[in-house]
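One protein chain is absent from this view; the other protein chains keep their places.
Our next item is subunit A:
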Amino acid sequence: FEMEPDCCPDWSAVARSWLTVTSASWVQMTHNNFWLKKIEISVSEAEKRTGRNAMNMQETYTAYLIETRSVEHTDGQSVLTDSLWRRYSEFELLRNYLLVYYPHIVVPPLPEKRAEFVWHKLSADNMDPDFVERRRIGLENFLLRIASHPILCRDKIFYLFLTQEGNWKETVNETGFQLKADSRLKALNATFRVKNPDKRFTDLKHYSDELQSVISHLLRVRARVADRLYGVYKVHGNYGRVFSEWSAIEKEMGDGLQSAGHHMDVYASSIDDILEDEEHYADQLKEYLFYAEALRAVCRKHELMQYDLEMAAQDLASKKQQCEELATGTVRTFSLKGMTTKLFGQETPEQREARIKVLEEQINEGEQQLKSKNLEGREFVKNAWADIERFKEQKNRDLKEALISYAVMQISMCKKGIQVWTNAKECFNKM
């Protein structure tokens, strides 16, 4: 099976230039952060452990080894600087912390907690070694994303996550980030009631919904396709067994049958590796499925801030109006004070003066607050949008790479198929 060298480029080289290296990555750190040199981060091992949980009950969980190496400029040698074990829940804690302290950042998502989009051969068991392996890669990817983010990489808690094994959880909790978190109810309320959110964020929300929906659909169908493909390949394996038994009674056909049967076995077993590779492709898509939620989180924060702003402005406006009414003596709006005044008699000028004074103070305060909220809001929008633009470029690059890697996988599968069937055909010819 010959191929012309000129018209067929070396696809593995093309693939290398397109595909990111997944096991480790160089991260250039700017000054003003905790890393003074280039570092390498890897989640290199996973281990099953048993321990006691918060309720003093025995549980089994998986711990992951995180190794950090700092790299010398001159000779590229790396030295292991830190090495510790973390479990999935600690990763979650890290992420929740980042979500609270960097609401304007599209925070990288964690790999899925439980196996989803499973096709029949794939196990849905969290302790299944294949799942654990894919999760190990996902967690490494998560850390690398943070480490390569211009802002997140400078976070101290992140630094400690990689370097301080004991007491890290307490350190995080001491920041009090849980208290700073916005309540879900407040956020939901804001989403429904906000009047003038920035249009870009509204569009972004729609985009993230579409992204989530289409990737889910794609992953579901892909899982079904994988299932079917598995079936096609594996059934051919039965030929191997039967050909072999049949060859025992055939004189002339026997050899051809026997060796053809062997190739059928090869064909049938080749699907395992093929689908394992495809699972990595699915994981790449899943990351962006989960990124959709991160996008929505930023949009929610904007809506919350905007709503806050609108409420503050509304409050200020109503106080101003009250003040005006008191000053001019006209009552245009209903107020309890006005009613009681009517019922129980006019208040004294001194009382009115006092009230106006209080209101004027409140108005002043309100105006200050509104100003700062406005500023905050604009800052937020500016910073968030900058990160979103960065995210968009990253997404376009990554998804394109993923699609190309899918093509590379298909090509490899086809080549294997051609080889096996060509061999089988030769055997059949000899029968």
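Descriptive notes on the structure:
The definition used in the following text is that contacts are C-beta pairs under 8 Å (C-beta built on N, C-alpha and C of every residue); 3 or more make two chains touch, one makes a residue touch a chain; residues count from 1.
The rule we apply is simple: contacts and distances are computed from a predicted model.
With the options "EOG090X0B5N", "TMED3 protein", "HXXXD-type acyl-transferase family protein, putative" or "PX domain-containing protein" in hand, the undepicted chain maps to the protein name "PX domain-containing protein" (source: UniProt). When the omitted chain is restored, the residue from A:Lys48, A:Lys180, A:Arg378 or A:Lys425 that touches it is A:Lys425.
Of the listed positions A:Ala46, A:Ala181 or A:Met253, the one in contact with the omitted chain in the full complex is A:Met253. For the chain left out of this panel, the touching residue among A:Ile137, A:Ala181, A:Leu229 or A:Leu370 is A:Leu229. Seen across the whole complex, the unshown chain contacts subunit A at 8-9, 11, 14, 207, 210-211, 214-215, 217-218, 221-222, 224-225, 227-229, 231-232, 235-236, 238-239, 242, 245-246, 248-249, 252-253, 256, 260, 396, 399-400, 403-404, 406-408, 410-411, 414-415, 417-418, 421-422, 424-425, 428-429, 431.
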